[in-house]
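Since the structure comes first, as structure tokens, the remarks are kept for the end.
Note that one protein chain of the assembly has been removed; the remaining protein chains are unaltered in position.
Order of writing sets the chain letters: A and B. Residues in each chain are counted from 1.
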Amino acid sequence: MSEVINERIGKEYKAGFITEVDSETMPPGLNEDVVRAISAKKGEPEWMLEWRLKAFNIWKNMKEPEWAHVHYPKIDFEAISYFSAPKSMADKPKSLDEVDPQLLETYEKLGIPLHEQEILAGVAVDAVFDSVSVATTFRAKLEEAGVIFCPISEAVHKHPELVKKYLGTVVPVNDNFYAALNCAVFSDGSFVYIPKGVRCPMELSTYFRINEAKTGQFERTLIVAEEGSHVSYLEGCTAPMRDENQLHAAVVELVALDNAEIKYSTVQNWYPGDEEGKGGIYNFVTKRGVCHTNAKISWTQVETGSAVTWKYPSCVLKGDNSIGEFYSVALTNNYQQADTGTKMIHLGKNTKSTIIAKGISAGKSQSSYRGLVRMSPMAEGARNFTQCDSLLIGDKCGAHTFPYIESKNPSAIVEHEATTSKVSDDQMFLCQQRGIDPEKAVSMIVNGFCKEVFKELPMEFAVEAGKLLEVSLEGSVG
Amino acid sequence: MLNIKNLHAAVEDKTILKGLNLEIKPGEVHAIMGPNGAGKSTLGNVLAGREGYERTNGEVLFNEKDIFEMDPEERAAEGMFLAFQYPVEIPGVSNLEFLKASLDAIRKYNNQPELDAVSFMKMARETCKAVNLDQSFLKRGVNEGFSGGEKKRNEIMQMMLLQPKLCILDETDSGLDIDALQVVAKGVNDLRDSNRSFVVVTHYQRLLDYIVPDYVHVLADGKIVKSGGKELAHELEDKGYGWLDNNEVA
Partner (left out) sequence: MSTTHNYIQESIELSEALENNSPTAWLSDFRKMQRIKLEGATVPTRTTEHFKYNNLTALNQGGLAKFPESPAVSAELPSLVSSLEGDTIVLIDGRFDSSSSKISGSHLVAFHEANEDQQKTIKDALSRQNFAKNIFNRVNAGLTHSGWLVEFNKSVDYRPLHIVHITTQAAVDSVINEQLIVKLNSMAEATVIEHFVSDNNIKSGKTISHQSAHFDIGDAANLQHYRLHLEHSAHIHFGQCTFWLNRDSQLNSFHLATGGIIKRIDLDVIHQSNGSHAEINGVYLAADKQQVDYHTNVEHRTPHCTTQEVFRGLIGGEAKAVFNGRIHIYPDAQKTLAELSNKNLLLSNKAEIDTKPELEIYADDVRCAHGATISQMDSTAMFYLTSRGIPKEKAKLMLSFGFVNELINNINNDAIVDYLQPLLTQFFKQTVTE
């Protein structure tokens, strides 16, 4: 049966089209002037520019990390353009009606209509196209509840006190190479602020789209949940099929103040490259959240795209009784490489964390779980449970587990388990004997393998994630 | 319904079945007994099309069709059901989901409309009850963490739900206590009718007290060496398989 599964590996990337839109793209290369130019494009205040320049100077002296279990040619940072925006966005359209119909069409093709009447009820969307946000829906309705949901470039102008207070507090400028780069050149992304005691009336989501060639995308997201508030946020990512690799280096910061809860879900479907491993996105992302007392941050990710992924959504459990969760499905096929996992830093008393990571490797891909669980001396009564499972489809791929577990508190309990398995001949035969064809059988088994993670996704996205997995595995069975 | 002629089959290049002949007509129950290593389980697996079980000679017609021209799922859709000796666990895939996928596929093959969710649920609950399985089993992963008896009852439940034409029970009685055995037997007996046939593969006569066969065949060294009525089973029980070596086979 394994031969059967191995055959016909090849998949269809449905978001691979290119939008023909007139864009203004900065020439490739990075220096102080480029940083100044980006800042000027956005008409940023002086403090923002200073922050960027400081980050740029730190970045210049940093080295690219090499510890991840991934291999790719060295990135030439001088060959990348750091800013690209559709020309039609230069005048900042006031409403959806003024947005270039071609851009709206792009999102429609991706299944994300931006007209409020058509969109899934109860989901507000911020659409980011290359370096700019093109539209944010349901803003009026959110404002009624006091929720701020806008492009971060706009928040710099309209809510400077909030941005100044929180930007760079979770992921410091010098955190790592890609985070520092992002601080210097970040273009756009979403800003979310949920006031005290407010339960955000709808799901918030951002769809990131890379369109322009030879351009890096450096988005930045900041979510602040005030005391006792609650928000569920989802991001989706796609890019056209291009032969050359493109860099995506995002930073996401979450702040959950006392008793607040943030649920952050990602369906990452950047272009993974073709069957020969040509092209695809380098997805080097820093995501981290801080939990204050009794707060909870839950990361759920379904990763099917990108040529190379380097991503560890993490929780700093600073406040007592705070909770961190990480649910992940990472599927790699063809020549994809994923090195992903999480960090749970337990600082407060009775903090709890749960990590469920499912890796599925097919084709010639490599999938690694890399995680850190740290129990600090103060983490009295803290608990962690980690379960990492790998499923291998075919004998040319690899599945790896690198968990770092550190404890300095005897009352803390850490449990880590990892297993690896394959879609067994017996399972396939049982399904076939009951009349189920092999392709459907593999997809059922893989979905079953991921169930614990899918149940954490908001309903409509769970369905989407299941379908995405099917597409990504398409043809992995003969 | 099923016509096996001179069937030879090998597992990993080792010939296990060496010229087996058997004809099963609609409504008949055939018991196949024999010592360990006689090829009993091989028969069920070859018929259902398990990978690694290779037909090396002979032919098998099921509903007048050559089964070796069909994939396992096609054989299933044609109405062949194998109750596994060792039911397989599929973590995370619920019984319900599995049963629905199976039933849908078989109905589709036979040009029947998909069953709507409500009727399906009703049917699933009823069959669950019929084999004394709690309804919570429907939501659990396929055989995941089931006890031996629960797994076997789950096989019978699937059989009842899918209503196959030919049911092959591969040592379904092994490892069952008497209560579970009765549940399994009742499930089988309830399904017996003039159009449905059974092949009951077993090592022990005990099961045949509950599922009374029309014919009993003794399989030894890859061939049927003796056939008879239900009384043959008792004879075997009294005298043991060694009796055959001394009389018939030698």
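Everything below uses one rule, namely that contacts are C-beta pairs under 8 Å (C-beta built on N, C-alpha and C of every residue); 3 or more make two chains touch, one makes a residue touch a chain.
Please read these numbers as outputs of a predicted model, since none were measured by experiment.
Looking at the complex as a whole, the chain kept out of the display touches A. Screening A:392, A:431 or A:446 against the full complex identifies A:392 as the residue touching the chain left out. Checked against the full complex, the one of A:25, A:174 or A:409 touching the unshown chain is A:409.
From the set A:288, A:358 or A:422, the residue in touch with the chain omitted from the display is A:422, counting the whole complex.
In the full complex, the hidden chain is touched by chain A at residues 2, 67, 375, 377, 390, 392-422.
Here is the rule we use: only the chains that are shown with their structure count from here on.
By the touch criterion stated above, chain B contacts chain A in their complex at residues 48-52, 71-73, 75-77, 81-82, 84, 87-94, 97-98, 101-102, 105-106, 109, 141-142, 158, 162. By the touch criterion stated above, chain A contacts chain B in their complex at residues 1, 424-427, 429-438, 440, 444-445, 447-452.
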